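Only one structure is covered here, and it is reproduced in the block below.
Every protein chain but one is kept in place in this view of the complex.
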Amino acid sequence: MIHRPLALKLLSAFIVFGAWEIAGRVPVSFAFPTFIESMQALFRLTIEGTIFTAYAETLKPLVVGVSISAFFGIGIGLWVGLSQRFEWLFSPIFIVMQAAPLAALIPILVMAYGIGLTSKVFVVCIMAMPVIVLNTASAVRNTPASIKDMGKSFLATDRDIVLKIVIPAASPVIFSGLRLGISAGFIGAILSELKITPTGVGDIITYSRSIADYPSMYAAIFSIIVLAVLFLNLLERIENFLFEGNNRGYVSD
Amino acid sequence: MILFGRRLPAMSSLLLWALLWEIVGQTGWTFFIPPLSEVLVTLFNVIGTPAFLKAMYETAYAFISGVFFAVVIGIPVGILIGKSRLLDELILPWVNIFLSAPLTALVPVLMVLFGFGMKSIIITTTLFAIWIIILNSRAGVKQINRSLVEMARSFGASPLDAFFKVYFWAALPEILGGVRIGVIRAVKGVIIGQLLISIVGFGALFELYSNNFMMSHFWAVLIVLFALAFTLSEFLAYLERRVSYYAASR
Partner (left out) sequence: MSQTSDALEMPAPVETDSAVSVRNVSKNYGTVEALRDLSLEFPRGQLTSLLGPSGCGKTTLLKIIAGLLEPTSGEIEIEGKRVTGPGPDRAFVFQDFALLPWASVIRNVAFGLELRGVAKSEREAIAEKYINDVGLSGFEKAYPHELSGGMRQRVGLARALSVDAQVLLLDEPFSAVDEQNRRKFQEDMLELVRNENKTFIFVTHSIEEAVYVSDQIAILLPRPSRVSEIIRPTSFRGTDVENIRRSPEYLDIVDQIWASLRNYVE
């Protein structure tokens, strides 16, 4: 007997995929393939290797964009968190960016930078950056006052306080900001492939839709969602492992 | 920030950035950034035009319907899975998956299933908003203090009474928090939907402006959109603060 949570997860997956299969067989729509057809298409794309070349293409702007966002986002976030003047100057921009539908900037980016990699990297950056900056800044600002006082009372220099207290104390929240940034980056990467030029996975989706090969289209969408969810889940596990105890242990519990 | 002994309002630096925009625009450094003053003039010209009002109306319609479905479905589902362990274990994994999944990828599916129109945009909006609302409503129900539940029971509250007089209010701060984040996501969803299905609302308007290189029109519409989104999110944050005054002292 396997234990209950796992059994229920399997049951839940079975119900959902089963419903998909039945809906496809009815069929609810000519454009709704069954689960099995979609998985067969996914299998075929994998065997042909199409899916791998597609991902190599899709992940390029994602990786470049997320790296740039991480580097500048954490840098700006630290600065904003540490300096009141910087906070006054920069945080409104990122607060507005966080609330605003930044996707609306895509047409301008395309006009300015064409339909190549640059535009796609930009899309990933504008999606990923605000949450990274805001998380970093608030993590820095929320460093427990008592451990900063502790540092001061044991004669830490300002540099010591930033390097040995503020940054380690902030790193769990910075990391989760990074994870949310990557999540938003995925949205940006796919959006740019669907909106700007169909390349990579976006190409499979657009092309198979145009020739009404719906199983392949569903397979590509299924795979990108699975990939994103698995990757973000992995990051969350890493986060829990790395910072185990970091979020506890401040006060008595 | 404090300047000359006076506290500057939080968002006041945006004025500085607006000034910078104007200067960069005046220098004519790039065609893509017209001076802010020009954009503002365009804004006042554009705002009353039928094309703009139509886009505004279509967007508002899709957004409000999308949020409506997300709230009406999301809150009961969240409360339900918060109270039933079996449903929780069956449904929660999917909520978590869709919460972090790049939902943009689903828009093409909606397009082939529901057509290139309003229906797909409304569903996109709902999909963006609903998961966090479910998750927060569930969290709200889960954190209800056991002694509060026992109090209600010991004073003889009927299950219905207990639900409307205790559970709902006790979970309200979390639920509202979820609705706030859901609404912000819905704003993004409605725009992403319109961009991909670009024959409706602002999607169509953007298409028109970018094909004709009408930069100041473009920026004018962006300013309106961003300002509305920001105002909406601040307003909801204000509402949430009003309601959750008791959240800390439950």
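Structure notes:
Think of it as A and B in the order they're written, each chain with its own count starting at 1.
In this section, a residue touches a chain if its C-beta (ideal position, glycine included) is under 8 Å from a C-beta of that chain, and two chains touch if they have at least 3 such contacts.
Keep in mind that what you see is a predicted model, and the values were worked out from it rather than measured.
Partner chains of the missing chain, restricted to those shown and counted over the full complex, are A.
Interface note: of A:S29, A:T46, A:S146 or A:N240, the residue touching the hidden chain in the full complex is A:S146.
One of A:I165, A:A220 or A:L235 touches the chain omitted from the figure, and that residue is A:I165.
Hidden from this view is one chain, which touches chain A at 144, 146-147, 149-157, 160, 164-165, 168-169, 171, 243, 245-253.
Assume only the chains that are shown with their structure count from here on.
Centre-to-centre spacing of chain A and chain B amounts to 18 Å, using the average Cα coordinate of each chain.
Within the complex, the chain A residues that touch chain B are 4-5, 8-9, 11-12, 15-16, 29, 31-32, 84-85, 87-90, 92-93, 95-96, 98-108, 110-112, 183, 186-187, 189-191, 194-195, 201, 205-206, 209, 214, 217-218, 221, 224-225, 228-229, 232-233. Those residues of chain B whose C-beta lies close enough to touch chain A in the complex are 1-2, 8, 10-14, 16-17, 30, 32, 86, 89-91, 93-94, 97, 100-109, 111-113, 184, 187-188, 190-192, 195-196, 202, 206-207, 209-210, 213, 215, 218, 221-222, 225-226, 229-230, 232-234.
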